[in-house]
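With one protein chain removed, the remaining protein chains of the complex are shown where they sit.
Our next item is chain A:
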Amino acid sequence: MRPASPVPVAGPYDVVPGPALLAGTAEGPGLAAHRDRHGPLPDLDLDTLLDLTTRARVRGRGGAGFPFATKLRAAAGRRRPVVVVNAGEGEPASAKDAALVGAAPHLVLDGAVTTARALGAREVHLVLPGERPDVAAALRFAARERDDRLRVHAHVADARFVAGQETAVLELLAGRPGFPVTAWQPASVAGHRRRPTVLSNAETWAHVGLLAHRGVAGYARHGTDREPGTTLLTLAVRGRRATVREVPYGARLRDVLPPEAWGQPALLGGFHGSWVTWETLASLRVSVDRLRALGTPLGAGVVLVPAPGECPLRLTSRIVDYLAGQSAGRCGPCLNGLPALASALRAVAAGSGRTDRLTALAGLVERRGACAHPDGTARLARSLLAALLGEVDAHLRGGCPALAGTALGAPTRRLHAVPAAPEGAA
């Protein structure tokens, strides 16, 4: 049996209306309302689109933050290009693409269609989340509302964590099971059936769509000079409904986090993300560059906060148990290394393990698989040692302070609040 996700897969969420992508969505997601709001879709040639996306520094919102214009440039001028919208999230803690597709599916499609036209692509593929049939239906419905004179193909991805990895999506498109395979060339050069493929996540496409409508000046009304525009975040306190918010780059994280998160460490970037202490979190601004430089990348924009008083070690351990079970089991180091990492982490959380074993295992799985799953899992494990070493040490010296709720020897410094009922929010 694969361990279940500690955060419900396809869980409920609230959406806070936002300044750009999520603006004016009260009129509903239909095509007429969308056209009323944004006007007709402008026809952009490739040079214009390249210029816009370069100047607005549009970056992938699926996790890696790769510059969109670089992909587009790589695919340009090659034969029979393909455009792919990846609307699957894979990450249980993320709901932002679901929220976006529910609220503004035509902005997503506008981005893909503009790009397909600029590239001369005749095919657009939509990859729909198997775990969220309502989202899949919303995007299918929106695609049927329009006539873009393009062939639109829909595919349903499995609800597996790694199903959203780029090569897994390409496998799915090719009619094979959606497992990652080794990529010898970038998808923009040799992707779907070896054709040049611009594959981006749903939110990225919506930014391209918005930029096509507004131009750089309009798009850059939000955000900073270096990072124009907004980005979607999923803010999740475990045991509560998640909230999807659109925030401008440069916003202070503490200003957008719910009060239940204050004072708590958080997992920035979700299950493949990094732990940060509250002190760090409170000082951070939403920025792909800054957060990457700090070694705590924003990823797909998830901020996951433990339930009040929940032990972050046990939560990490449960996440890694889940992630180990999500390994597609095809690459030896991942198949063997992730379960070993999971058991090393369980031992540390139980107060009996060794941190050097954790570090060694993290090193043994990194960059040793067909996809980024082992790397993301290793990042999570390493970040625990980097950000919460005091907490880890406390476990190794005297067990879990949260679980025991007792002194670790005087004088005691409580490293995180003690819950009324241990693991009550689980």
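Quick note on the criterion: a residue touches a chain if its C-beta (ideal position, glycine included) is under 8 Å from a C-beta of that chain, and two chains touch if they have at least 3 such contacts; residues count from 1.
Convention: contacts and distances are computed from a predicted model.
Participant: So one subunit is absent here. Using its UniProt record, which name fits best from "Ring-1,2-phenylacetyl-CoA epoxidase subunit PaaD", "Cobalt ECF transporter T component CbiQ", "Ferredoxin" or "Dehydrogenase"?
Facilitator: Of the names offered in "Ring-1,2-phenylacetyl-CoA epoxidase subunit PaaD", "Cobalt ECF transporter T component CbiQ", "Ferredoxin" or "Dehydrogenase", the absent chain's UniProt record gives "Ferredoxin".
Participant: If the hidden chain were put back, which of A:140, A:153, A:285 or A:330 would touch it?
Facilitator: Candidates A:140, A:153, A:285 or A:330; residue touching the omitted chain: A:330.
Participant: For a quick check of understanding: of A:189, A:294 or A:364, which residue touches the chain that isn't displayed?
Facilitator: A:364
Participant: Go through chain A and note every residue touching the omitted chain.
Facilitator: 179-182, 184, 330-334, 336-337, 364, 368-370
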